[in-house]
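Here's the structure we're looking at; comments come further down.
All protein chains of the complex are present and in place, except for one that has been dropped.
Order of writing sets the labels: A and B. Residues in every chain begin at 1.
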Amino acid sequence: MRSEFKALVEALGQHILGKPQQIKLALTCMLAQGHLLIEDLPGMGKTTLSHSLAKLFSLDYSRIQFTSDLLPSDMLGATIYNAQNQEFVFRAGPVFNQLILADEINRASPKTQSALLEAMEERQVSIDGTTYPLPAPFFVIGTQNPTFQSGTYPLPESQLDRFLMKISLGYPDWDAERAMLLGTNQERAMPAMELAQLTAWQMQITNVHASDAVINYILKLVTMSRTTPGFSHALSPRASKALLQAARAWAFMHDRDYLLPDDVQAVFVAVAEHRLRPAYQDSNEDTLLSQRLLDSVDPLAA
Amino acid sequence: MTRWLHNMLSAVKNRLLLKWLAARIPGGRRHSLNMQSVFIMPTLFGGIYFVLCLALFVLGTNYQNNLLLLLCYFFITIALLHMFISYQNFARLQIQAKGISTVYAGDDALFHIQIASHSHHRPSGLLNIKWWGHQKGIVIDLDEDKHHISLPRSTYRRGVFSLPRVTFSSDFPLGLFRCWTHLDFAQPMTVFPALEKHSLKHIPHQTISGDGATRAQGLEDFENLRTYQDGDPIQRIAWKSLACGNQPMIKSFSEPASQTLQLSVNPASRNLEQVISRTAYQVVELSRIQRPFSLQIGSHSYPASSGREHRDKCLRALSTIGTSV
Partner (left out) sequence: MTAIPFSLPTQGHRATLILSIALVILTLTLHQPLKAWVILMMLCSATIRIYIYRVGQTQRLSSRLINLLAILACISLAWLSRQQGLLEIMVNLLITGCALKLLSLRQRRDFLQLAACALFLVGCALIFHQSMAITLMLSMVLLLIMLSLQQLYAPQLAFKKQLSAILKMGLQALPVACLLFVVIPRLPPLWGMPAGKSTQTGLSDTMTPGDIAKLTQSSERVFTATFDLSVPPPTERYWRAMVLEQFDGKTWQLSPYRKQQQMLQSYGISRLPVVSQSTGTAYQLMVEPSSQRWLYSLNVTGPGNDSTRAKTQFNDDFSVSARQPVMSKQAFALVSDLKAPRPLATSGIDSKINLQLPAANNNERTRRWAAQLRARYSSDDELADAIMTYFANQGFSYTLTPPAMPANPVDAFLFDNQTGFCAHYASAMAYVLRLVGIPARVVSGYQGGEKLTDNVVSIFQYDAHAWVEAAVDGKTWQRFDPTAMVALSRLQYGFQQSMADQHADLPLFSRAGAHDSVLLSSMFSMVDTINYQWSRWVLGFDSDQQDTLFKNMLGKKTTTTLALFGLVILLFITGLLALYFVPRPAQKHADEPQRLFDSLALQLQKLTGIERAHLSARQYLRSLQPVLDKDAFLLFAKFVDTFETIRYLPGKADRKKRTLLRNQHYALRKYLKYRGKGLSVSSTTSA
């Protein structure tokens, strides 16, 4: 792994203890210019993670708490009549920030959800016929509660697809939580990264070489999800693109300028799981759908 | 008498054959077909074809007709090539077991198989798949882009069984020869007991913390109305009371907390199967409504818990009562 990233992961690890894999995935997601969905119970450190990320790269940060009565304009902003100047002024909403934590995204009404997701995809906002571009690195961390609760609107599949990855932090292990409680290593300073550095990295990711063998592997995985019975929703071409992009970021983070099947495997569960739906509720199938796909494709067979 | 003898002979034959097969094609999750595991013999049509070749030879000789002889040799060569082609095609198969769905006795379990090729060329033609000794099975076309196959297996009684061998056969390309193999996927099949509807009442409680007075919020029993607070779910507003002009009220429900239900099965019971079926039903129902329960089978007990894992563990235990496993 690149030393820069090692330092980053370590720095973030001081705030979110015992979750290096998730931190790496979150970083990968940022490098790949994708949005991140965190599915977790409250209090697991979602906010901490996004806050640390923002701080790390010195990004403008805002948090939007989604509720059922949140309107699109609350989030995007609105045109307001300024009586002094006698003109309409656009008042940018919280979405005009570089890093946004969209908390409990499935609590908002579908209307608001789709407004956010549209902004995520287009990286611009249209209000009253005027288009306002969103800031340059635009990174959304959405969170949602895992269990079905009353008063929630689960995101439709088409919109889940907009998130590059879905991860969950989960409970920390014994030692990590103990260290957290004791508050031992809180003190080390965060290495402040230049924003330009992040942009430069994002540029470099496209240069990571993907050989035919790896491309074939990705294609096989995607095709397998389409031909296998047991998936009501298979992986879309957008998913395969996302997979390649994420794998490239992962490889780049590990200081390689070429892809290995291992890179694809490392990001596959995070990229693919939320895009898949089982066709039937299997009574005793506990493995993840994406893991099943990984198990049925040989990464070496050309 | 002769029937009895015949049955016994076929049973002996069957057992010898299985023994030989076990040595020749050992079980495993994944099989790549090769010389060791593929059998090839002429089909009935192939037999007729060879008779045809003989007839052509006789005709050709008797009429001293060279073209007929040439045709006869051509046919024989085609048969020879056919043998190689069908083997080559069949041996490209790579078959992997993908697990078997667990069902309740009486339902059809689905055995999932994945078919792939371990060479550049894909195998083609129709493939027959059936259980060992069965007359009927399913036919799939290897040229279709389908890699997953579910082979149904009917179940009659509870227990853990090892799956019998699966027979794969193919007559590709011209049907003169048949390639086949009997594969053992070494997969255990768990069949849960059949469910028999039974009341959930009258299950003995076991109280853990001493007093059963504490009740936790739940979904089961209606408890009382309380005033509405922000954030309460809208579905639970007592509309009737609201319509009367009262303050908005919320219906609240509760269920007994820290009480576990205790299911037990006595393996020595006379109507054991019925008891098992009823208990299985109770296990399933209690898991559905997320009530913790414990299970006692003879001297062995499973501590109280809830959730799917617990349910499956209990059902598995129930299905193996009386068997040595």
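The definition used in the following text is that a contact is a pair of C-beta atoms (placed from the backbone, for glycine too) under 8 Å apart; a residue touches a chain by one contact, two chains touch by 3 or more.
Model, not experiment: these values are computed from the prediction.
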Option touching the unshown chain, where B:V58, B:L200, B:L242 or B:I289 are the choices: B:V58
Touch criterion as defined above, residue of B:I48, B:A186, B:L242 or B:I289 at the omitted chain: B:I48
Touching the absent chain when the full complex is considered, from B:R3, B:K136, B:K201 or B:R288: B:K136
Residue ranges of subunit B at the interface with the undisplayed chain: 45, 48-49, 52, 55-56, 58-78, 80-82, 84-85, 88, 120, 124-126, 128, 130, 136-144, 149, 170-175
Positions on subunit A contacted by the hidden chain, ascending: 209, 211, 213-214, 257-262, 265, 294-302
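Basically, only the chains that are shown with their structure count from here on.
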Rounded Å distance between subunit A and subunit B, as computed from the means of their C-alpha atoms: 38
Interface residues, subunit A side, partner subunit B - complex: 150-151, 224, 227-230, 282-285, 296, 301
Residue ranges of subunit B touching subunit A (in the complex, touch as defined): 96, 98-99, 101-103, 114, 118, 145-148, 150, 233-235, 312
